[in-house]
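Dumping the structure here so I can ask a few things about it.
What you see is the complex with one protein chain gone and the rest in place.
So that you can tell them apart, the chains are marked A, B and C in the order they are listed, and the count of residues begins at 1 in each.
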Amino acid sequence: MSEADRKNDAAPESSSPAPAPGGALKEAESRLHYALRDLAQSSWVITVLSIVVALGVGAVLILATNAQVQDTLGYFFARPGDFFSASFEVIRDAYSALFRGAVYDWQAATPQRSIRPLTETLVNAVPLILAGLGIAIGFRSGMLNIGGQGQIILGATCAAFIGYAFQLPLGLHLLLALMGGVLGGAIWGGIAGVLKAKTGANEVIVTIMLNNIALYFLAWLLRQQWFVQTGSNQPIAAPVEDSARLFGLLGSGFRLHAGIFIAIAATVFVWWLLERSTLGFEMRAIGENPEAARTAGVNVPKATALVLIIGGALCGLAGAAHLLGTEYRLAAGIAGTLGFDAITVALLGRSRPLGTFLAGLLFGGLRAGGVLMQAQTGTPIDIVLVLQSVIVLLIAAPPLVRAIFFLPGTDTKPKKPRHRRRALRDTASRRAEDPALAGSAQGEGSQR
Amino acid sequence: MRPFNPKTLFSLAAVGVLALSACGEAPEEEPENENTETAENGEAAEAPEDVDFTACLVSDAGGWDDQSFNESAYNGLQNAIEDFDIDSNTAESSSEADFGPNVDAMVQQGCDLTFGVGFMLEDAVDEAALANEDLSFGLIDSTFPSDPENGKALVFNTAEAAYLAGYVAAATSETGVVATFGGIQIPSVTVFMDGFADGVDRYNTDNGAEVQLLGWDKESQNGSFSGDFEDQNAGRTLTEQFLAQDADIVMPVAGPVGLGAAAAIEDHGDALLIWVDTDGYESTDYGDIILTSVMKQIPQAVYDTIEEAVAGEFSSEPYIGDLENEGVGLAPFHDYEDEVDGEVKEKIDELIEEIISGETVVESENAPQ
Amino acid sequence: MSEQTTAPETTAVHAEPLEQAEARLQPIRWKFPVTYILLGLLSLLVFTLLIPSGAVTQFRVSTANDFITFDAINVPSFGTALVLSILQLALAAWAVYAAVHRIRLGAWHPVLFGILFVLAFLVYAGAGRGAFIPMVTLLSGALMLSVPLIFGAMCGLVGERSGIINIAIEGQLLAGAFLAAVAASFFTSAYVGLLAAPFAGAAVGALLVWFAVKYHVNQIIVGVVLNVLVIGLTSFFYSTVLTQNAELWNTRQQLPRLPIPGLSQIPIIGPVLFNHTILVYLMYVIVFALSILVFKSRWGLRMRAVGEHPKAADTVGINVARTRVINTILAGAIAGMGGAYFTVGQGLAFGQEMSAGQGFIALAAMILGRWNPKGALLAALLFGFSTSLGQTLSTIGTPVPSEMLLMLPYVITIFAVAGFVGRVRPPAAEGVPYIK
């Protein structure tokens, strides 16, 4: 209590410079105060501030490892100005490259190149959004699907094979290849889902194992001539036919493809599924409280399996869209780190469809910008991982962000009437506020 | 700056040791910033230089420190930078999705010559070459699918050198068992293993010996692989399996995972290692157990290509490293110079002759076409 | 509850005991017997009948460096496999009998069955090949591949027993490997590296528990994100600091092997168990200590209480938050030490992401071992053994594609989780922030 009170007291001091005579003015002022406070508590402000902090952390890392800055630090007390100017330059270069690589490049040679970064961000975002949605569905239903990686691999594999091994008419070919991706991911997710439903096998373990199995399975496939159909020994499959590719949207020079529409459509679909459909109701119910769901007639094993099947299907679609829209050729590293990035995307998006969409855009942008930052300033792209993780950590802990920026807090936890608190204490607090979580504690069978 | 951030503290703690004494003296006068690649921006390219040329390098997912071809190519570039005073740019790819963007970023950085390292970059570099006819491109360990005018492939027939290594290994082995294993079963790995297997066979045929090769069956293209290029522990235990089968010479073709093999051999004490790609005597610190290395002169090839390009003599003629042009070869025996029979050394020279003359052809379905 | 002084005899009334009814109604559990029968038949039909006639399998039970060496043991493949298969089927029959009569069999039954099955398989795999089955290397390889898993699983166990889910084991291993390499290199002493490593793991654990306890952030989120953070940080420093000045920051240092006099000379067991670096001995100590302390010490009792029912622990004066913080940090230190195995433990320099997903396997091992030190140890060993087995098979030249052999441990783990563990009961309050 004391902590929050102190902050509540402290805030007006700073926002009201002079004693204000007259009631109206005072009222206006206090309104402003409350508005400011509400603003500070709204989640997007937290998001922005988290990004700021993350950039700060990244800046420290870049500086700490920059040879030039280290040199100036060597004689810091002799001429501190050098240190600051060098630091400023290094950071400015790095982050302006990050921005130019992700949004708009004002240094580019042609106007076309100037706007290309934004389209690159979208290209990167497509698989992140799709796979993020797949993971988010799991979170909302109380399941921790670590298996995005494997599901993406299977999706990409099926889509690729359909894409190059068959000759089909234009629209149909693409549709079938996408469907193949969906099916591949659904099967891979379904293995974990069915095992969990039938035997209670912990989905965390099974999906982790399936990731590795998928990796070796793909490696094996890529050595089989009947599969790759290239006539070479290289572990890379033939390129998919044009008729199966996701068509580009902006012509040559741009990689942006129709996958972005799939991502948008999938976001809307997932929203409808979770919020408006009976199946989504069941899925959310088992996520929030499987006991109550069972009592309400939900077939929990069936819903459990379906969650992982649908989540897998979305991840598979992510793999298919990535392959058919961007890569065209299947190779062992097709999934990159998409499966794991998707988990952070879903977490950052708080497992909501729109949130996941936006988080996918953000991470896609960081990725796109990271490439230019590395190319131009030599800053290792690994810094993007640090930025991503710091952002997600901070967004998950708004009080920390508020503390960093000395913002007034919401009234801290135990300030609700007793009955409300008790309800919160049981399950609500962790489930209601944090849908992502449920998988944890609930999952592995409190069998009664 | 932001005093409460835990991660700041954490990272500060981690790098704190770096902040050496901050009380040093300022340099007398600071000239223009040196051209470290980190502080480069677009304008610097306009600064007057002896040579206005930028050479660039994009790695595959292994990164510059893979103790394999990425690192080799990187070293070649560094040598060229020193000797020709040119600008450079490099980009490490962390996954396949990075290849295209990275190559594109190089083009945007105004790279006159951009190398892609590894067959995985084949498509990305090929595409960039077609789109930017005024720029030059190089591709290491693979060929251009569409043979563009401005693209030069740098490939190596490592099977030839591995053949020699196989012969030496078979001749040197005391137990009559030698072994090899790979990281992942891909041609750039198995081509070594094919050559090695043939070399062992050659020794057996010539001398009526029965030296056994573990870990690779050229016929069925089946063998031992650690599964990736990262897990050195797996390399170590796998090597111990070979040692337990009495193998006394092991050739890992697995980048850093080979270091696990080296650790196992060092521990065992009674076996030797054959390194690949670079001269392991120089590039690793396991020199004392390295019999020899199967070298792939990527640095030289990269260097030469840059030299040609700087001189305006870039050609799309593929470079094929083989024994003849010394693009591949067997490294010196260093510490084991005395332990390898003179007879064997002579035989090796003979084999080199045979191969160069075409009398002996080292065949491998995994060799570059 | 029965006869007591103050109450009348009424409460002493008991209905007929329920056990009688149980036997009548309890369903017969066919899962295990059926599995045994199938595996036994597999052993008989495939491992035995497919052996070429007259083939011999060579087992080698010592290595050249051992104190006592043995000649390779040659066994007639067919006869041995036949005997082993028959023994398996006998065990399967016993399991059927036990199931029908609703007798519970101890843990020895599946273990014995597993050993027989694996032996039969090895006899088959080695039949008629020039190579032999190196038992010592097979087993010591299994142990070595298990070391980081065991450390990781112990870390997960300590944290989760106190109610903090730890997905960040991977990050803790990696951080430990990193700091061990850097410290060892800087001070040119592997032992300094070993001492430093726990601090890295503990730091990650501290972050985890700080977010989890102070800010009630979902622990899975924190764990997943910390993995990313550690990968990002170590890779970043690796690409910048470590490679720029590798002589100073990243030269390899090796912990020396310390064979235990006497014990290390025992045939088979000696070289497998007692010829290792101090790190492995520390692992024995940790596993042994935990298997006792978790259940028999004040610390363990309180830790479990906090993980099961924090409110109850609070009402007897145990500081829930402090217990969780201390245990999670301690757990992190264990994992950090395990991370040292990747670098100084094997005499290797640091490499990017060199923990290669082992932390997740460790997590799986812990769950498979039901949050119990001994169980987690066995599960980690199972995983290590299957990897080692795959390697042995590949070195003796089997026609199975290498990828399939590499998949082996993962497939076995899935079967283990799905078939033999099924629903497990984690600490009840795991993952739930304790809010007074």
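The rule is simple: a residue touches a chain if its C-beta (ideal position, glycine included) is under 8 Å from a C-beta of that chain, and two chains touch if they have at least 3 such contacts.
Definition applied: contacts and distances are computed from a predicted model.
The chain that is not shown carries the UniProt protein name "ATP-binding cassette domain-containing protein", picked from "Hydrogenase expression/formation protein HypD", "Oxaloacetate decarboxylase beta chain", "ATP-binding cassette domain-containing protein" or "ABC transmembrane type-1 domain-containing protein". Put simply, the missing chain touches A, C once the whole complex is considered. Residue C:312 is the one among C:312, C:400 or C:435 that touches the chain missing from this view.
Of the options A:288, A:327 or A:341, the residue whose C-beta touches the omitted chain is A:288. Among C:112, C:195, C:260 or C:301, only C:301 touches the chain that is left out of the view. Touching the omitted chain from subunit C are residues 1-8, 10-11, 13-15, 18, 21-22, 25-27, 102, 292-293, 296-299, 301-302, 304-305, 308-309, 311-319, 428, 436.
Take subunit A: the residues that touch the chain left off the picture are 272, 276-279, 281-282, 284-285, 288-289, 291-299, 411, 414-424, 426-428, 431-432, 435, 447.
In the analysis below, only the chains that are shown with their structure count from here on.
Between B-C and A-B, more contacting C-beta pairs join the chains of A-B. Distance between chain centres (mean CA atoms), subunit A to subunit B: 35 Å. Counting only residues that touch two or more partner chains, subunit B has 7, 11, 15, 18, 92, 185, 227. Residues of subunit C found to touch two or more other chains are 229, 233, 237, 239, 241, 401, 403, 406.
Those residues of subunit B that touch subunit C in the shared complex are 6-7, 10-11, 13-15, 17-18, 63-65, 92, 179, 181, 185, 212, 214-215, 217, 220, 222-225, 227-228, 230-234, 236-238, 240-246, 256, 259-260, 263, 266-270, 285.
Residues of subunit B that touch subunit A in their complex: 1-2, 4-5, 7-8, 11-12, 15, 18-27, 30, 33, 36-42, 61, 89-92, 94-98, 100-102, 105-106, 108-109, 119-120, 122-123, 131, 142, 184-187, 190, 221, 227, 365-366, 369. Residues of subunit C that touch subunit A in their complex: 165, 211, 215-222, 224-226, 228-229, 231-233, 235-237, 239-241, 244, 357, 360-361, 363-364, 367-368, 401, 403-404, 406-407, 410-411, 413-414, 417-419, 421-426, 428-433, 435-436.
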